[in-house]
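The complex is shown incomplete by one protein chain, all other protein chains being positioned as in the whole.
Chain nomenclature is as follows: A, B and C, assigned in order of appearance, with residue numbering initiated at 1 for each chain independently.
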Amino acid sequence: MTLRVGILGAAGYTGIELIRLIDLHPHLELTYVAARENAGQKLGKVVPSTQGVPGLGDMNLERFESEDAQKIAQELDVVFTALPHAASARLGGALLDAGTQVVDLSADFRLRDLETYEQWYGVHPRPDLISQAVYGLPEIYREELKSAQLIACPGCYPTSAILPLVPLLREKLIEIDSTIIIDAKTGASGAGRKASPVTNFSEASEGMRPYKVAGGHRHTPEMEQELSLAAGKNLKVLFTPQLVPMIRGILTTTYARIKPGVSAEQCREAAMSHLGDTLVTVMPASRLPDTLHVRGSGRAQVAYELDERTGLLLGMCAIDNLARGSSAQAIQALNVSREFCETDGIPRLATFP
Amino acid sequence: MTLRVGILGAAGYTGIELIRLIDLHPHLELTYVAARENAGQKLGKVVPSTQGVPGLGDMNLERFESEDAQKIAQELDVVFTALPHAASARLGGALLDAGTQVVDLSADFRLRDLETYEQWYGVHPRPDLISQAVYGLPEIYREELKSAQLIACPGCYPTSAILPLVPLLREKLIEIDSTIIIDAKTGASGAGRKASPVTNFSEASEGMRPYKVAGGHRHTPEMEQELSLAAGKNLKVLFTPQLVPMIRGILTTTYARIKPGVSAEQCREAAMSHLGDTLVTVMPASRLPDTLHVRGSGRAQVAYELDERTGLLLGMCAIDNLARGSSAQAIQALNVSREFCETDGIPRLATFP
Amino acid sequence: MTLRVGILGAAGYTGIELIRLIDLHPHLELTYVAARENAGQKLGKVVPSTQGVPGLGDMNLERFESEDAQKIAQELDVVFTALPHAASARLGGALLDAGTQVVDLSADFRLRDLETYEQWYGVHPRPDLISQAVYGLPEIYREELKSAQLIACPGCYPTSAILPLVPLLREKLIEIDSTIIIDAKTGASGAGRKASPVTNFSEASEGMRPYKVAGGHRHTPEMEQELSLAAGKNLKVLFTPQLVPMIRGILTTTYARIKPGVSAEQCREAAMSHLGDTLVTVMPASRLPDTLHVRGSGRAQVAYELDERTGLLLGMCAIDNLARGSSAQAIQALNVSREFCETDGIPRLATFP
Partner (left out) sequence: MTLRVGILGAAGYTGIELIRLIDLHPHLELTYVAARENAGQKLGKVVPSTQGVPGLGDMNLERFESEDAQKIAQELDVVFTALPHAASARLGGALLDAGTQVVDLSADFRLRDLETYEQWYGVHPRPDLISQAVYGLPEIYREELKSAQLIACPGCYPTSAILPLVPLLREKLIEIDSTIIIDAKTGASGAGRKASPVTNFSEASEGMRPYKVAGGHRHTPEMEQELSLAAGKNLKVLFTPQLVPMIRGILTTTYARIKPGVSAEQCREAAMSHLGDTLVTVMPASRLPDTLHVRGSGRAQVAYELDERTGLLLGMCAIDNLARGSSAQAIQALNVSREFCETDGIPRLATFP
């Protein structure tokens, strides 16, 4: 069985990563690519890794408008929307209305609360669709994803915080009255393909810097939503994003107060039981995560260590922000929704080194 | 149809790259891994990208000796030997004798002339096998590879020089009386996994340096062998290897004198006709190769530009030294020998960015 | 006035950084260089940046033994000991006994409590000298450093934590009953010049990883000593070191609970008042530190932001681990002890980019 697949936003990094993974997938065929600013150009020009690749390099980048939804929906079984927020909901929503399954990589359907969305992102073009979206983190929402027609792919930072923390919260292994600290570090590809001074090689290489600290980053409410759901109670996090000189990778270190008598090993067991080992590795004691060991793959490495002196538990997670943090996880969620093998099209192993 | 596959030297970079690609291959199953210095350890410990991966992380690294050849050969259809030269011929030779197909990633069977081998590498442990080895560059030796039992995978630098130059030599588009200059730049993974001062991050990042210049590098005779065969006449190259601060990638710029009246476009056509487009992209005029656009894939980008003022032709090539320059090309050659689809297990698209 | 200066351990990164800075210093002349493993070689061979530099490249690397102390002390006004711990105290101690001023870059004289030292580092060869050592952080110990004969240069991580936190503790702006979290990220040069797998370019570039977490790093007691002194009360920190792919730089993010009613601006004012602006920049509101902007210089950037929602204060600091975190700070301390201009020999400005 082969699904016809389209991508809106095929010229950005998450779109390009989708192209790479779809090319590895036994049941997906890329038949439609759109990219507003590059419409009319060949894919091989805009995405040079496809130049000269039979069947890909010569594809034409289209300009998709809502009016085209009926027509395009005839030709597509699934569409990935890798667009800026608002545009994603508007254009993806039109295709959804016309019957296409939508896997949305933007922030548009991640937040369940419209008011929170509008506070951080502005007006939502399709609030009517929010309630039907399923949060595309397969380890947490595997059941809900089955037959989901609208999948809301998690943000990269939230993925790296939710994976290590949800098992602890569900099993009530950590205190939730004191703030959970989430100190995260990302590679430069998270900033997207658009050139900016902050990611100019000369100023990014050898530069390490925090940004949008002290509650200023939009991924804060997404983390709080999912962690509160797992805890069964509203909780707060302090999230610190930092930029480091690498292309791909997020390393997240979380700090939480352990409940009396709980060991790091119990945390590992909780993670294994809730996350499985299909695409998550729970590291054994004294082995720690490394972005290098997950790069290019759909794998997440999760680890726990307890500081006995202070009673603080470190939960750590390494992912590839473009793969597990975005496009590979999107395909994993699609696989679950279609009951394909969960790793179809997704490298289980990092490109190492 | 599934082949049982083993790797001797599974803990080095080319061995680890083989593991990644075999995991993507529909017809190969990794059943045996050996690594002398890490024998007795779990694969997940030594190759952290396999930690926790079902079926891989718990594999035991074996210590393979010649005496084990009969036994191991029963369990393997193919073995990749990713060992230092001499060890590769000795241990791979024993398995070949016992009936296993051998794909050798060392230098042992690349040179057809024993004397040349011994001048650069020392005593050859299995000179009797040299004549039956097929040089594993599928674009050039596709016919010879069919049913090959012993495949000699090309060196990384030679791959990057042979691809752009062989079409020109076969079609007699460049002069061969004046020296062909091959100015090549490689990423640090070419130096292998063993730590050394020259690849210490602090001294490799922000450092760019030539080494073994002026005829001092062992890949010189391999290049001269293959280019002379293509030209039908002995020719000389001046090869300059240089180390640049990146993990993967070789960019090779060759300089040769064009024959009167020949255009760059004729060179491009020759390349397309001799190399095809399965895993080689011949760049259109004014588009140039980039290691970033082939990284992690089996693809090579080849380009030609002519300097009219001086009559010199630039032939350029970008490859991933561990993929196309080594392990992916090894699998491509195996695919040809077994009449699998040539790209099975080999990403056609780079991991970009 | 010109002092004759020697370096024990001239072939390591902190030794080499001292050579660079001494060459910029108007009152220091390098007259003696020792390096155990490279004794007998020319400096230009071992430290290639000095190759061909008049007066430096041809210096001979000596092998210094305690027995030479009397003789060498005649020829030196100051010696920098950039040796492994224990060796530093033993050899530096011998020169100190013989009358040479000693600026020690090892850990040997940082801890005031012998028992703590021995718990983390083993037997101390010169416990008799501990009490006379002055901790070489000029912003904090400017008075004590005047005429100090034995200067104990702070560790790189402690420097980055002490600078932002001491003003807050002295001014009692943060709670000290809850653990202070110190999440720090360092470039690879902190691991030293000796090649190791963890800093091999291929495995360090694109890799980000924690190590020695949960109280396992030797810099923990040093931080606790200095912070407790500033607070006037024993306190605990949880210190998380992490390795990121850059050569130089430490970015440290600290988390502490603010006292009721205290603002981030008050924290900035405290820092300005305690640290001055000679070689510390206290960033204005909403501007954050960046290792790129201090690289190669003696400057530290310090910043504070308050998360009103959670009552947590972020104190952040960026330094160059080899310059401000080691060799430049050593020279700054020497300058204070000799009443030179505090920035002699120390670039005030980063090499940017």
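One rule holds in what follows: a contact is a pair of C-beta atoms (placed from the backbone, for glycine too) under 8 Å apart; a residue touches a chain by one contact, two chains touch by 3 or more.
Quick caveat, the model's predicted, so the values are computed rather than measured.
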{"item": "Of B:81, B:225, B:240 or B:326, the residue in touch with the unshown chain", "value": "B:240"}
{"item": "Touching residue (missing chain; options C:84, C:311 or C:353)", "value": "C:353"}
{"item": "Sites on subunit B contacted by the missing partner chain, in the whole complex", "value": "179, 181, 183, 185, 187, 202-203, 205-211, 213-215, 236, 238, 240, 242, 244-249, 251, 253, 255, 288-293, 295, 305-312, 314, 316, 318, 353"}
{"item": "Residues of subunit C in contact with the chain not shown", "value": "13, 16-17, 19-20, 23-24, 47-54, 56-57, 189, 193, 205-206, 247-248, 277-278, 280-283, 287, 290, 293-294, 296-297, 299, 301, 347-353"}
{"item": "Footprint left on subunit A by the chain that the document does not show", "value": "13, 187-189, 191, 193, 195-197, 199-206, 245-247"}
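Everything below uses one rule, namely that only the chains that are shown with their structure count from here on.
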{"item": "Most extensive contact between chains (C-beta pair count)", "value": "A-C"}
{"item": "Identity of the most central chain, Cα criterion", "value": "A"}
{"item": "Geometric centre distance via CA averages, subunit C-subunit B, whole Å", "value": "45"}
{"item": "Where subunit A and subunit B are represented by their mean Cα positions, the distance between them in whole Å", "value": "35"}
{"item": "For subunit A paired with subunit C, centre-to-centre distance based on mean C-alpha positions, whole Å", "value": "39"}
{"item": "Two or more partner chains touched - positions in subunit B", "value": "13, 189, 193, 205-206, 247"}
